[in-house]
Every structure is written in structure tokens, then in C-alpha cells.
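Take a look at this one; I'll ask things after.
Every protein chain except one is present and positioned as in the full complex.
By written order: A, B and C. Residues from 1 in each chain.
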Amino acid sequence: MIIVMKPGATREQIETVSERLVEMGFKTHPIYGQEKTVIGAIGDKKALSSEALINLPGVEKIVPIMKPYKLVSRELKDTPTIVRLGGVPVGGRGLVVMAGPCAVESEEQLMAAARAVKAAGAQVLRGGAFKPRTSPYAFQGLEEEGLKMLARVREETGMPFVTEAVDTRDVPLVAEYADAIQIGARNMQNFRLLQEAGATGKPILLKRGLAATIEEWLMAAEYILDSGNPNVILCERGIRTFETATRFTLDLAAVAVVKENSHLPVIVDPSHSTGSWRLVLPMARAAVAAGADGLIIDRSSTVLRHMPGPRSSNIKAFRA
Amino acid sequence: MIIVMKPGATREQIETVSERLVEMGFKTHPIYGQEKTVIGAIGDKKALSSEALINLPGVEKIVPIMKPYKLVSRELKDTPTIVRLGGVPVGGRGLVVMAGPCAVESEEQLMAAARAVKAAGAQVLRGGAFKPRTSPYAFQGLEEEGLKMLARVREETGMPFVTEAVDTRDVPLVAEYADAIQIGARNMQNFRLLQEAGATGKPILLKRGLAATIEEWLMAAEYILDSGNPNVILCERGIRTFETATRFTLDLAAVAVVKENSHLPVIVDPSHSTGSWRLVLPMARAAVAAGADGLIIDRSSTVLRHMPGPRSSNIKAFRA
Amino acid sequence: MIIVMKPGATREQIETVSERLVEMGFKTHPIYGQEKTVIGAIGDKKALSSEALINLPGVEKIVPIMKPYKLVSRELKDTPTIVRLGGVPVGGRGLVVMAGPCAVESEEQLMAAARAVKAAGAQVLRGGAFKPRTSPYAFQGLEEEGLKMLARVREETGMPFVTEAVDTRDVPLVAEYADAIQIGARNMQNFRLLQEAGATGKPILLKRGLAATIEEWLMAAEYILDSGNPNVILCERGIRTFETATRFTLDLAAVAVVKENSHLPVIVDPSHSTGSWRLVLPMARAAVAAGADGLIIDRSSTVLRHMPGPRSSNIKAFRA
Partner (left out) sequence: MIIVMKPGATREQIETVSERLVEMGFKTHPIYGQEKTVIGAIGDKKALSSEALINLPGVEKIVPIMKPYKLVSRELKDTPTIVRLGGVPVGGRGLVVMAGPCAVESEEQLMAAARAVKAAGAQVLRGGAFKPRTSPYAFQGLEEEGLKMLARVREETGMPFVTEAVDTRDVPLVAEYADAIQIGARNMQNFRLLQEAGATGKPILLKRGLAATIEEWLMAAEYILDSGNPNVILCERGIRTFETATRFTLDLAAVAVVKENSHLPVIVDPSHSTGSWRLVLPMARAAVAAGADGLIIDRSSTVLRHMPGPRSSNIKAFRA
């Protein structure tokens, strides 16, 4: 960590900061520049609140040097983590495709969707039993009934499933049925939920928040690994920007940045991000080309009806 | 709602969309433009998922006409809502100032802070007992112990307090002690939490999400009002943008937009947004000038030490 | 265009708006909803300033129905435009790679870079003679000397080149030497520059602005086509967002959106956007998979030194 002092900071102010750092267990290395002094602080700042330092007189800014995450980092483990979702390995050499309807509406709808996506090449089923609708007037999900339907469809098709838990109190129930628990974008920093879900030991599909930096996303994953569960699959699903032609801006460079910094597998959602089924195929291809370990696709009944040609050709096209 | 058809949409496609709208209970009014056809749809679309329509062949886009919220809207209630927090009215003619430490660390620290902010003119104490730290390695909060300290300080000073509930399971405990429950920015769309907190009947301080649109913010408030609790105080605390000179970008126009569209009181947090105590005073003044009903200020112990001059002059300066 | 009236707008206000629309040459179609009235306006609004309408009493908002661009639109020309840059076709079936140093520093440096990128498979050379440095203290470019070097290198290698014009007064000079003129991101809405560059008839490489919507980008291209020059190549180079792990956020969905709406060719800059040469290869692959017609890569001398392996394998890898 580097503490940058303001120009004109007094010797006394510099010493006060150094003393505070030493109290906190750091070794200090001041460098006296032409106009500013900076203090290098070496030590383990896990528990540090930089706010304790930023407001000291004379301090201009604090520059972190170490990344705040450890367990997810390649610096700790340089071999890729392979998460087994049901029997399906995520993060190894193959491409994993997870698909299914956004919300489970009925068993017929779910079974039809599952058969269609399986024929298209998907290995994992997705479907929402608990929906985080943004309006109190919209469908909340079938809840336990939905989980039972997903389980019955799993028996029929052999496809493991991932489904979202939106609240800590639902986690035990979801964990009872699901092969993997999804943490939605709006819950990425719901730390209690991350801990509860992590504690089940189940694979966790962690969606990046709408406006989460990659660092915050990896810190959310760190939270889960820190509670003893190494089975985290990251999912890039677009970030919020000024552009309105797409619902969100799919940040494929984030896939490459994650691969560079972390050993965790990372998949991409090309459907919820773009908001338009005509953009799903090019973005799915681009995600695979960028190095993603898989895709998760919302195959709502309407989308299913309008995707051109035999489904299998679509999925196979992804792997080109 | 207006459905815009693509140029070259066939008569058949237009009819299919009209039929679907009629099935959903809308009255339809097609307008045949020179290059495109649009269909006006009149009806109550509360339960509509526009996704059901957007993927129909020939549909280019759907333009909502009605605002999605009703209960929070001035169109329903054009007189300002005054929320009573402890005995303190928020939303009336006066300016309410809520201040206190970000986290409750000890009773001495809390008592000292409370006395200082009270002397400075604050009417409501804030303090975190449950902290949503973004790192598993940081302090999580004193939890029930912290709530008890806040209650004891309330007795001593007469100041009601607002504190954050981060998880649905903590809501009953927090409601037992607190005069108002804060929903943090990262939980603004944690709908289960909004419902639980709303169900207590306590005043809810609803912070705008980091990247929430004003509409999403008002819809979150709608969620709470819809569960029967009218006592919502909105809080603008800055949004995430590309600018890095401040931690977030304080969006004071949002105060004016909210005032225009909703009867709910709205306060501003000039401290967490800017991230720098040197910007707190100008932003606090600007917030008041923009029409905010109050301010909520993080008065961490360090900030307290470095705010210049007698505290009371700061608060009184805000009301200039 | 749809004019949405506020709830409670009076009959008189609605009539005033209708009259104004008729004066402007529109046909009007009012639809009386349960709570709001909307007025469909059919006509050619090319010259309309919506500001003339938005401030009329009772008007809540104006919703555009027609896209503001015509010449660049697929609705006008549904076959892909192929721009010939030197002899190189951009927009047809192949993939075009443009590469070279950010700034031309010397003839040796330029020749070495040109040979290296040519060996790697690039067909077009890029190099800056006029640099829009963001600091008055940085190198401004070799200007005409730089153009001459680019021309000599073209003779030697057979590679046509694209170079940036930063000011209207330099356009004639640049057009004298260059095969194509680049309009930089910061100049995307420098309309005088677009007109001057367009008027040369040379192919124009139009970089998307840092915070330009896709619509604004296409409107900038419209400006050029409107001055009679159909030879526009769009270039996605990343947009400004809150994420700091990359210099800009490469918006590959924009490639697909452009392809859907326009007949113009679109290439991607995976180097300036990411700001890190380790991300260039994955992003280049992703761009090609997303449907880009080509790539433009900053091959500064340092990058050249550190790209692994024979250059040709890198470029060929892009086409995988």
C-alpha cells in the first residue's frame, strides 16, 4: 500500500502517518519526491479500513498495491478450478451450455423446454423457481413447486439444474433440490446470502452485479471461498452503461481479465445481457472466442419458437 | 403502451400482435405510418411481461406510456408524505439531519458521536450494527450488542435512530430496537428484504442503488408501499459513473425528479457519495438548495476530529 | 413520432399540440387512454427540433418512432457496403487486419513495424502522423514528414495506409497521401471535420466516441454519407464505463447491433480499448466471432517486442 501525502505536508504530519502505520503492523518506507512524499507500507492489511488513514491531515490518497482477494487468485492456485455441476465439469477443456426458461411456469412448459435445449446440446438446465421480479405486480415464481418440477424433469432428462436463491431463508430448500445455486446480479453483494449459499457446499453460479467492478465480483467469490466452498462459477451478464440499444453492455473483456487473475471458471449469459434474441448467437460465439468456459441462455418459450433452424445446429455453431 | 412494428411488418404479423393484446385485455388502436405501423394498447398492464410481446415476429420495440408505479406517485397523492421517525417529521417544512458513525464500535465512541452530532443540530442518530462489508475480512458489526448501545444512547440523548438491516432474518430484531430501518444501496432490489422490512410498519430509509435508475428506485419504494407501509424515506447517495475523483457521482437532479413524480420525502447522503470530507459541506448545501428534505451524514470518529469549527455552525450553515 | 401528454392534460392543451404538429406538416392520430392521451404524428420530421414540442404545456415526453438515420440504414440498402481501402476490400467476405504503430516516430521504426505486421498477415498499415495527445506536453506527431514516411513505406511494402486527421485544416494534406482518413473517437461529433473528410471522397475510418451511443455513431456516419461519400468503415474501440480494469469497455454487441441496422462495414480495435496487450488476442478473436469485418491493432514498438511467437501465427489465430 502506498500513502501519498499532499504537497506541503509537514514533517510532523508525515511522521504521524508513519506512526499510525507502524501501530497497524506495517513496515514503512518513505520516499521524498520533488513535490510530494509517498510512504510505502509493507504488511498484511487484511483488516485495514483505509478510511482510518485517508482522513489523517496531509494525506492525499491511498494507493492499494496488493489485490484484496487471495483465495480466488491465480497467485494462490495457478491451475484452473473445475467445478462439477451434477456430473458436468465446468472449467475444464469443454464448453458447457446451460439453458432453459427464465421462469418455471408449468411442468409441461419446463419439460418441453428441457427436451429442446437438450436436443440442442445443452448439458445443464436452468429455470427460475424464485424470481426477483423488479415489480411487486409481477409473477414471483412457483417456489417449492417449481423446484419439484425441476427435479422431476432432471429424472426424465438426466440434466442437472441450476436455479436462483433470492433470500437466505430459501437456501436450505433450494439446496435440497438443486445441483447448483444461482446468485443473481442484484444479489452479488448480498453477503449473508453468499455465506448461506456457500455453506451448503453446492456449486454456486455467481452473476456479476449490474455495476460491479471485476474486483468486487472476485471479492464476492472470495466471500464464498472463505466460507469453505471452492465451487464457484462466475457469470458475466452485462453491465449497466449509457448505451440503450442493448439492455446491458456485455463486457467480454471481463472474461479475459478474470482468466488472467483467477483460477475460477467463468461463463457468459448472452441473452439477458443483450435483451434481444437476434444478438444471442453472435454474442455467444464471441463469448466462446473470448475464452469463456460456457454459456447460460434464457430459452423462454417465445425465444424457442423463433430461434431459426434445428436447435442443435445453434449450439454446435457456438463451439466453432 | 405503444408497440412499434418493424418497417415491412406484414399485415398478418400486425394482426397477430393485435390479437395477443386483445387476449391480454387491451384495447388496440393501430396507426399506419408512412414506413412503420404502431399499435396503441390501452389497458391495465400491471401483470404484463413485455417479453411476451417483444419476441413476436415483426415487433421492433415496445414503448411504455404509463409509469410502472402508482402508490408512490403524485398522480395518486399530490400532497407531500410526512414520515414520523421517532418523533421527528421527515418531509414537512423543516430540514432533518441524521448523523452518526458508519459503524458502532463501542458505547463510548457511539455516545461521544451522538453528543457531538446533537450539539451540531442533528435530530436523528445513525449507526451501523450490521455492516455489509464488501470483504470477508472486514468488521461485520456488533449486531444485537450494537442495537442495544444505540437504544441506550437514545435514552440518554433523546435521539431516535436509524440502522441498517442487511438480511431478512435480522429484520425482527432490528425492528425491536430501531426507530427506522435502513435498506442499503446494495440491497435496494432485495425484494424479500423490502417486504419484510415494510411489513414491520416502521419507517424505511431506502437508499438508491449504485446503478439504479430513478424509476427502479421508485419501484422499490412501491414494493414497500404495496405491502401496506407508507412510511418510506428515499435517500440519494450517489451513482456509479466513470468519474474516479469522487467515490460516486452525487445525482442531485434526482432529488428534483423525485419531488416532481412522487409524494415521498427524499434526503441526501453527501458523505458516502463523495468519499471525501472536504466535499461534504458544499454537497450538503447543494442538496438542501435542490430541495432535499434532509441529510444523512456519516460522522465517523476521524471525520469528527477533522471537521473544522464548532459542529453547530456546520449544520446551521446547511440551512442557509 | 408519439407525443405523450401528461395525465390531466386539458383538451385545450391537446389541441394546441395537434395544431402545432399539423403546422409542421404532420398528420395526427390521437389515442385517448384511460389516464393519458398520446398523439401519433405521421410525417417527415427530418428538420424537427423536438425541443419545439417538449416544452408545450401538458406534454410529458416525445417518443421517436423512426430512426433518425436513413442513408446508412439497412432499410435503404440491404446489401453490405464494401469499401475499397487502397486495393483492399473491407466489408466483404474476408477479414481485414490493419496494424501499425500508434505514432510514426521515425522511418526505421515505421518500416520495421510495417514489415512485421505484413508478415503477420495485416493488409493495411496504420500510423499516426497527427496525434491528438491529451496533454500539451506530449508528442504531437511528425505531421507532413510522417505522411511522407507512410507513403514511402507503402511503396516498399505495397500496404495502403490509414491515418488520422485531427483538424479540418489538415484534411487536404492528409487526403493527398493517405488511402483512408481516420476520424478519432474524440472527434466523432466534430461535424465540420466529418464534412471535410467526407468531401475528399476517400474512405473514412470512423471511430466510435468514448461515450457515443450506437445511434449517435450511425448519425455521424450519416453526416458523411450525406456529403456524398459512401465509403465509411465504422470502428468499435470501447466505451467509457465505471470499470477500471480495462481502459475502456469493448462493446462487441455494438458490432452485432450495427450489422442489424446498417449496411456499413464495422471493424474492432482490441488494443486501444483494453489497454493491455495480454487482452488483445482474446478480444480480437471475440470480435471476429461477433461478426466484425476486420481488426485494427496498435502495434507499438514495445508491443511488437513482447507479443509471443511469430507474428503470423497471431494473425492467423485471429481467423480461427
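Keep in mind that, in the parts below, a contact is a pair of C-beta atoms (placed from the backbone, for glycine too) under 8 Å apart; a residue touches a chain by one contact, two chains touch by 3 or more.
Here the structure is a predicted model, which means the values were calculated and not measured.
The chain not shown here is touched by just one of B:Lys6, B:Lys70, B:Lys148 or B:Arg285, and that residue is B:Arg285.
Within the full complex, the residue among A:Arg240, A:Arg285 or A:Arg299 touching the omitted chain is A:Arg240. The chain omitted from view is touched by exactly one of C:Val22, C:Ala52 or C:Ala119, namely C:Ala52. Touching the chain that is not shown, out of B:Ile3, B:Val72, B:Val124 or B:Ala211: B:Ala211 (per the contact rule at the top).
Not every partner is drawn; the one left out touches chain C at residues 46-47, 49, 51-52, 55-57, 68, 102, 132-139, 166-169, 186-187, 189-193, 210-211, 216, 219, 222-223, 226-227, 240, 276-277, 300, 302-303, 305-306.
Residues 2, 4, 7, 29, 31, 33-36, 38, 40, 42-44, 63, 65-66, 75, 211, 240-242, 244 are the ones on chain A that touch the missing chain. For chain B, the residues touching the chain absent from view are 211, 213-215, 239, 241-246, 249-257, 259-260, 273-274, 278-279, 282-283, 285-291.
To be clear about the criterion, only the chains that are shown with their structure count from here on.
Chain contacts here are complete: no pair of chains fails to touch. Homomeric contact chain B/chain C: same residue numbering on both sides for over half of the interface positions.
In the Cα superposition of chain A onto chain C, the rotation angle, rounded to steps of 5, is 180 degrees. Chain-level centrality, scored on Cα centres against the all-protein Cα centre, points to A. Chain geometry summary: the mean Cα position of chain A and that of chain C are 31 Å apart.
Here the CA centre of chain B is 38 Å from the CA centre of chain C. Multi-chain contact residues of chain B, defined as those touching 2 or more other chains: 211, 240.
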